Structure formats: C-alpha cells, structure tokens
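What follows is subunit A.
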Amino acid sequence: MTQASGLPGLALLPSALAVVLIVLSRRRPAVRETWSILAAIAQTATVAAMIPSALSGTALVWSPLTLAEGVPLVLRADALGVFFATVASALWVLTTVYSIGYTRALREHAQTRYFAAFALSLFATVGLALAGNFVTFFGFFEILTVATYPLVIHKETEEAARAGRVYLAYTLTAGAALLGAVAWIHALAGRTDFEPGGILAGQGATPAVLWGLFILCLLGCGVKAAIVPLHTWLPMAMIAPTPVSALLHAVAVVKAGVFGLVRVAGFIFGPQLLREIGAAEALAALALATILLGSLAALVQDNLKRLLAFSTVSQLSYIVLGVALGGPDAFAGGVLHIASHGLLKITLFFCAGALYVATGVERISQMDGIGRRMPLTMAAFATAAFLLAGLPPGLAFASKWRLLRGAVEAHAWLAVATLAASTVLNIAYFAPIVARAFRGGGGAPMREAPLPMLAPLLITAAAGLVLGVDPDAGARLWSLARAVAASVGGAR
Partner candidate 1 sequence: MNYPYWVAVGLLMLGLYTMIAHRNLLKKAVGMTIFQTAIILFFLLLAVKRDASLPIVSGADVDPARFMNPLPHALMLTAIVVMVATSGVALAILIRLYARYGSLEEDVIAERVASDEADPA
Partner candidate 2 sequence: MRAHLPILPVLLPLVGALLQPLVGLASRHAAWPLAVATAAATAAAGIAGLLDVLARGTRRYSVGGWAPPWGIEVVLDPLSAFTVCVIAVVATLTLLAGGPSARATYEGEEPTYYSLTLLLVAGLLGMVVSGDLFNVFVFLEVASISSYALVASGGGPALAAAFRYVVLGTIGASFYLLGVGCLYALTGTLNMADLAARLPAATGSPLFGGGIVFMVVGLAVKMGLFPLHGWLPDAYTRAPAPVAAVMAPVATKAAAYVLARVLLYVIRPEGLPVGTTLAWVGAAAIVAGGALAATQVDARRLLAYSSVSQMGYIALGLGLGVQDALVGAYLHILAHALMKAALFVALAAAVLDGRGPTLRALRLGSRMPITGACAVVAALSMIGVPPAAGFFSKWYLLQGALAAGQPILAGAILGGSLLAVVYMYRFTEAVWFGEPRAAGGPPEAPMPLLVGLVALAVASVAVGLGNAALVSNVLGPAAAGVGR
Partner candidate 3 sequence: MIERHASVVVQTFVRVLTPLAQLFALYVLAFGHYSPGGGFQAGVILGATYILLALAFGRDILDRKVNQPVCVALGAAGVLLYALTGVAGMAGGGTFLDYSRLPLPVTPVRARYFGILFIETGVTLGVAATLIILFCRLGEQESNR
C-alpha cells in the first residue's frame, strides 16, 4: 500500500535548509548552532510523524521529478526507511548539542564547514533511508560519501589528509561498483524499485549474472558497512573530531552501508533468491568472520577510539548476519541492531570525547583512575559497554537475542557459536577499560566535561537501558523492525 504525500520530502527539507542557513550565518556562531539544533529537531519530528503510517503498512511516497529517463526520484517512507531515518535523526539532535560543547571547548577551527558538512551528511542519510529506488539511494549514498570527507580531514594535518585519501579511495571505488550494480539491475529489470521480497526473481537472469550483481552490491555497500577486508578505512577515519566519529562512523555512514545491504538483500534480491544462488551462505560466512576478526582486533587496541572503531566493525556484521540468515526473527533482530548498536556506540564515543575534552586522554593506558574524576561519564561508559556486549536488559540484548533465536531456528550452529564467542570477546575488551578506570586515582578532584557534552551521553545511556526493557517504547522501533521482516517475508 502506498499513498502520495509530501511528508518524505519535507523530512529532507530541514537539513537541506540548514546547510544554506549555516553557511549564511557563518559569522555568528550562536545563530549558526541554533539552525543546526532546530534542523535536527524538525527533521526528527517529521520522520517521527511518518512512523504510524509505516507501521500500518502504508508507505508515504513522494516523487517530485524524473532523475533520468525511466528513473524517477522516489522518496518512500516504508517501515525500514522510517526506522533508520528515526534513529539517525534522533541521534543527530543529541550529537548537535554534544558538538557545540565539543567544538567550543576545543576552540575548533572551520566550524562553519564542520556544521554545514554535518547537516549535509544527515540530509544524505535521511535521503538514502527514504529512497524508494536504487538510483535515488545511490545518489544520496554518494552525496554522503562526499559530505563526510571534509569532516574526516577536519584537522587538516598530514595524517588527516592521508585518512581522507584512504577514505575516499575506498568509498568512491565502492561507489563505482555500486553504480555498476545499479545500472545493471536497471538494464536487467527495467526498474530499480525497492520492493519487499525483491524484484530480480523471475527476470531470467542466470545465476552467474546474479552472482556478479551480488558481488558488485557487496563491494558497493560492504565498504561503508566495514565488512572485513573492506574495513581498513574505518579505524583510520577516527582522526576525525569525536562527534563525527560518534554520529557518522557509528550511525550514519556505516549504517548506510549496512542499510544498503538490507535493501539489496531484502528488497532487490529477496531472501529467497539469495538463498537459491547460495549467496546467503557466503554473506553469512563473511559476517561471521568479520564479527570475530573485529572483536579480536579490538582486543589489542590502546587508542580508545580505534578500539571503538574495531568494535563497530564487529557489531555491524551482526546486522549483516541477521540479513543473511533471513528468517523473520533473525531479520528483525538484525534490523533492530541498527538502533541498538547506534544508540550504545554513540554513547561510548560521546564518553571518549568527553574524556578527551576534560583530560586530554586518548589512550586506554592513560585511563588509570579516571573513573574517580569523571564518575558520571565512566558510569555511562560502563553501562553502554556492557549493554553493547549483550548483557540484559540492554537494547543490544533484545536484538542479539532475536538474532540468536533466528540462528537456532535456521540450525546455523556456527553462527550461534560465533555469537556466543563474540559476547565473551566484547566483555573481554570492555571490562579491562572499566576496571582500569575505577582502579586507584583516589583523591583527584571531580571534573566532568561541560554539560552540553555530559547530558547527551547520559540520555543515550539511559535510553539504552529503557529501550532494553521495552524495545517498543517511544518510537516503536521493535514493531517497525518486525514489520520490515514480515514484509520481506523472511522466506522459510
């Protein structure tokens, strides 16, 4: 069911306007930041307004213009799109507040470019979330790549330039692969619409062609989704300011890649077809390898942000795994993990940034006793870390539990074993940090980060707990995730 409505277009308006307004008010920081916050709130509200219709199975559709002959620009607010857009927008509000505290405390340069690129990134993220066909998706996907580049090189040091070079090399190469896939799909099926259950089945394509397409898609989305061995850019990109790492490299950019894989698997190929050609198993195997390798790499990191980056690599593949398994439970669990990992990982990054701003600490080996000086921050860190590892009653527990149930149902015992092992590894790399933070260091005066930084991280940590108890609270994320899985028809 679809219904024509301008609402999906309206959801893109705040961030697009914000880019212009931020540049125009570049000489007045207070005004500039007000625009950012207002845009974030407006965007969240618009996206949230589309949740009821998405839940009822009616996708709002807005198609204002034709991109190329036979290819309309379509924005379509289905359950999956609204899910992702909600997560990204809501976290943008908090990140903006956090950013203001961060940039002011560190007296960052080029703040106008920073906030404008941030708004543009969110514009692209919501756009690709709501994209109704693959071409539209690709457009926003590429804009996202370009918009995040200035954020990665924000420091303008030689190291940042190198990271930016690697980042663009990876993501734009992936973009070319994805363009090949999109064009091929269009040539094959005559359209690239995202349809629950896929559009490629019954087009008469040979398995070899389908495999070719699948590999192109995997290359295209897999880079942003940081699937091993396409993940190397992510730890390097940690040179970016912490709010960027928090929102973009834990939520928007990497999730855009994963989201693309969900779209490809569920809405272009369809779980049925993926399984028929045997691509589902290959994807699952890649996901399992990434989960383990990411966790293992995280174990040996000393730089806190790099550790978080490798943890992200690992956690993202939970989502990929859910998509690859394809059953209703696994698919829903995977989709829900987009939210749970986003919420909890952003908390961890917020904490890392708060530590850096308040004490200048970047390495785990310097963190002895820091919990005494910044008890609130470290409490939030500990909460988020253990919840992310999958301990109940966190949001990640909710998603991982469904994932596990899906794996059991599919008799994917290797996946079950990997999930269990990964939980242990998660605890193994987070626990030492927490232990170190609360060991010794007595007597140091309490000195938390400024309030605009502290408040967001406390809110996200608390939200992780609350949503863990009831994943359907507030934005009804769990219902949305289930609706996605049901529509795709997670083939048995």
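For anyone wondering why these and not others, all candidates are chains of the complex that A comes from, given by their letters.
Here is the rule we use: contacts are C-beta pairs under 8 Å (C-beta built on N, C-alpha and C of every residue); 3 or more make two chains touch, one makes a residue touch a chain; residues count from 1.
Just so you know, these numbers come straight off a predicted model, no measurement behind them.
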Numbered candidate touching subunit A, per complex, among 1, 2 or 3: 2
Contact set on subunit A toward candidate 2 in their complex: 65-69, 71, 135, 138-139, 142-143, 145-146, 150, 153, 156, 161, 164-165, 168-169, 172-173, 175-177, 179-180, 183-184, 186-187
